[in-house]
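With one protein chain removed, the remaining protein chains of the complex are shown where they sit.
Moving on to subunit A:
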Amino acid sequence: MPDTATPAPAPLSPAGGNAALRALLDGLPGVDEAGVHARVADLATRSVKTTAKAHAIDLAIRMVDLTTLEGADTPGKVRALCAKALLPDPADRTVPPVAAVCVYPDLVPVAARALGSTPVGIASVATSFPAGRAPLEAKLLDTRYAVAGGATEIDMVIDRGAFLAGDHRKVYDEIVAVKEACARPDGPPAHLKVILETGELASYDDVRRASWLAMYAGADFIKTSTGKVAPAATPAVTLIMLQAVRDFRAATGRQVGVKPAGGIRTTKDALRNLVMVNETVGPDWLDPRWFRFGASSLLNDLLMQRAKLTTGTYPGPDYYSAD
C-alpha cells in the first residue's frame, strides 16, 4: 500500500493502452447503489438552521457558477448576468459576489468586458458542449478561443461514447490535450473542469471510474453534468464524486474540486450538498476554490432565504431579477 508521502504518480505513459487504464480503473472499489442511496438519505436529515443556515447560505452564494447556456443568449443577457454575479442583491450590499459566470465561448469577451478585473471568474463551456461530438481539433480550437477571449475557467465535456465503449485512452488523451489548450501565454492557465455527464454513464461504478480518469488526466475540477441531460446532479452522484476526490488526494496528494451542476434549484438542495461536502471530505473543500454549484435559478432562492433570515419576511420572487 503506498504511503502518505507518495507523490502523484507519473502521468500515464502514452504508450499504455486501454488495457492498462482499464486495469487501473477497475481496481477501484465498487459502489453499492443501495448503500449510496441510504447514505444520501441519512445526510439529508441533517438540520441546518439559524446561524448555521446563515453561514451556509453565504458560502453557497460564493460557490455559485451563475450560468446561462442557451442558444438564445444575448450580449445583453450576459451583461445582466455579470452585474448580478458581482452584486447579487442590489438591495443588500452585504451579499457576497458569486464565484464565476458560465457562458458559451462566443460570449466570453462580453463577460470579460463586464467583469474586468473583479474577482468573479469567467467560466466557459468548450469542446463542443454539450454533446462533445466534434473532432479533437475543433474541441481544442473551441477551448483556445474561449481562453483567448478571457475565460479563466474551462468546462469541458468528456467523450461519453468513447468512455462507454471502453476507449478510456481517448477520453484521457482528450482531457490532457484540452488541459494544454488552457494555457495562456500572458498568465496562469484557465482552470479545467471536466464534465462527466453522469446522466449518460451507465452506473455509479462508471461515475467513480470516470472521476479518477479525469483526475489522472489533470482535471482541476470534476463536474457532474452539462445541465442538458436528465438526471443531472443527483445527490448520489455528487457523493460518489466527493469520495473520489477525497481518495484521489489521499493517493496522490493533489486536491481536485467538485462541481455539481444542473437540477440544484433550492436553498435546501444547496445546503444538503454542503452537508455532504462537510461530512465526506471535510472543511478543506468548503470553499469556492474547491466546490461550486453550476446553477441559474438557485441564486434567487438563496437570496430569498437570506432575506428571510436577515429581515424576518420572505420576499416574493418578483423582487429579484429573473436572469
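Heads up, the rule we're going with is that a residue touches a chain if its C-beta (ideal position, glycine included) is under 8 Å from a C-beta of that chain, and two chains touch if they have at least 3 such contacts; residues count from 1.
We adopt the following convention: contacts and distances are computed from a predicted model.
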UniProt protein name of the chain not shown, from "Hydrolase", "Sarcosine oxidase subunit gamma", "Betaine-aldehyde dehydrogenase" or "2-hydroxyacyl-CoA dehydratase": "Betaine-aldehyde dehydrogenase"
Residue, one of A:Tyr104, A:Phe163 or A:Trp212, that touches the chain absent here: A:Trp212
Residues from subunit A at the interface with the omitted partner, ascending: 1-6, 9, 23-32, 34-36, 38-39, 45-53, 55-56, 59, 212, 243, 246-251, 253-255, 274-275, 277-279, 282-287, 289-290
